[in-house]
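Here the complex is missing a single protein chain, while all its other protein chains stay put.
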Amino acid sequence: MDPRLSVVGARLAGAARILGVTGGKGGIGKSCVASALALALARAGRRCGLLDLDLTGPTDHVILGAPAGFPEEAHGVEPPLCSGVRFMSLTCFAGERPAPLRGADVTNALLEILAITRWGELDALIIDLPPGLGDAAMDCVRLIPRAEYLVVANASRVVQETVRRNLRLLTEMKAPVRGVVENMARSGSDEVRRLAAEHGAPFLGSLPFDETLEPAIGSAERLARTPFFAAVSALRKTLFP
Amino acid sequence: MDPRLSVVGARLAGAARILGVTGGKGGIGKSCVASALALALARAGRRCGLLDLDLTGPTDHVILGAPAGFPEEAHGVEPPLCSGVRFMSLTCFAGERPAPLRGADVTNALLEILAITRWGELDALIIDLPPGLGDAAMDCVRLIPRAEYLVVANASRVVQETVRRNLRLLTEMKAPVRGVVENMARSGSDEVRRLAAEHGAPFLGSLPFDETLEPAIGSAERLARTPFFAAVSALRKTLFP
Amino acid sequence: MHEFALADAVIRSALEFAEQGGIARITKLVVRIGELQTIAREVFDYALKEIMPAAEPRLAEAVIVLETEPARFRCRPCAHEFTLAESGGPKEAEDAEAMHFIPELAHACLRCPRCQSPDFELLEGRGVSIASIEGE
Partner (left out) sequence: MHEFALADAVIRSALEFAEQGGIARITKLVVRIGELQTIAREVFDYALKEIMPAAEPRLAEAVIVLETEPARFRCRPCAHEFTLAESGGPKEAEDAEAMHFIPELAHACLRCPRCQSPDFELLEGRGVSIASIEGE
């Protein structure tokens, strides 16, 4: 009998809403959107958590410039406050070491993190998901049935192919899709809007391709001054009015 | 007892060399590089196979414009010839249907594909790997011990973080890294060269960021006319002289 | 008939086993066929005979038994256990063929009959495996 299954709900009970950032495809900016969204929530005075569930390719600690080191223990693990965001990632424990994890290990590690992390009261918990339709994505749906999803896409044909599969699957699993957002938008194209409509999901607009994003990575201060962040802040208002 | 384990070696015996295209990070162009490399080999008169092992996010069929439909069966499965490349992907069987696969399913599906596919004589088999350090990456090392690896990277900080973990792991698993290539290079930056040097891997040069690549996706003819393809063809000469 | 490739794997596996165990003659080989892969016994039996090396003394007198194993699934989200028939089975011929090649495509073709989830575990009856080998 796995006692962790009995405690996940209680650990997340203080989070008013839970939003998974997904899309199936790697490199479309899920982690940048998830991190910026968490930051935008914090800057708007909301209590916000960010959980990086891309266990074998974590990057949110790089984007936010989270300091290294084990989190505080107090009747569980306390997610460190990082630029106003309660932050949790496998890197809090693994540091720089690469952790190759097979599917069953991903499920176990994810369940352990959910069982021991004390988020406290949050207005929103943002979950950054890995690419692929694998263990983390399915466990998120299975273990956190009240999670809603934000799907990140762009106009590229290979991205559309992957995002389409992801949207079909979320719909089949009855996971509520709060909307689809286009990232890295360069010019006015209608592909992502059409993709959203195809699946009956709201299209939440476009986040611009932003040359200034990359040099801002690692500093919340600099991130907050980018046009990308301004667009994510507008998205934040739509998602968390 | 799993009989498939006894036949993998024999099925791949006709391939003179096997090259896995990896990098850990999604969206850095692994699939574009793998597909273009296979195409470049075919155009250079080499017998080449391409195996898409990104089972939950396959895209090589989109990039090459591979026709749909089950492959021919003849004492096994015959990889269809697609623009001169012997091509195999889960999409040959799954079509448009999304296939959510947990880790153990990935291992099983991958092993089944390896056990039933008759590649015949090949000068090179290119394997396109998914992002992450998970089941497919580890099974590739475990089941195909003679595979060499090409690591795709770029100058982005989040990419470097992920590729570094991937390189450390390949080295630890004693998987031969044939080299590191920079993709989507925009200007002269030295990050990827330094990353390669850090891990004692050859730096194989840069593939340009190419605006004309995206509209060429889906047609081998158009792909072959892009500057990206010209750069991949040069890389082909280095890797397969 | 990709069954030949699987029969080939079974034969190679049996010979490997004999090699490692220092077995001179395999007397009995029990092969299990999972229901999910819908391999017809006769087809597989024919494939095994076709693929069998003519001049292979270690297998010449082996009795080959084929057993079919029913497929059983358990849904992860709702814990419901079900059979292939209870899942409704493949909806189209294409689904059946997809699972014939790659049984894991069950996750693309079948759903939990109780909650419709594709996130189920295949407990038994996947594909071709060797249940036992006897030799001397």
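Per-chain numbering from 1; labels A, B and C assigned in written order.
Here is the rule we go by: a residue touches a chain if its C-beta (ideal position, glycine included) is under 8 Å from a C-beta of that chain, and two chains touch if they have at least 3 such contacts.
Quick caveat, the model's predicted, so the values are computed rather than measured.
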item	value
Visible contact partners (per top-of-document touch definition) of the missing chain	A, B
Contact residue for the chain not shown (choose from B:Leu169, B:Leu195 or B:Leu235)	B:Leu169
Per the touch definition above, residue among A:Arg4, A:Arg142, A:Arg178 or A:Arg222 touching the missing chain	A:Arg4
Chain B residues touching the omitted chain (full complex)	138, 141-142, 145, 169, 172-174
Touch list for chain A against the chain that is not drawn	1-7, 10-11, 70, 73-77, 90, 93-95, 97-102, 105-106, 108-109, 112-113, 115-116, 118
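To be clear about the criterion, only the chains that are shown with their structure count from here on.
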item	value
Distance from the mean Cα position of chain C to that of chain A, given in whole angstrom	40
Averaged-CA centre spacing for the pair chain C and chain B, given as whole angstrom	29
Multi-chain contact residues (two or more partners), chain B	98-102, 105-106
For chain C, residues contacting two or more additional chains	118-119
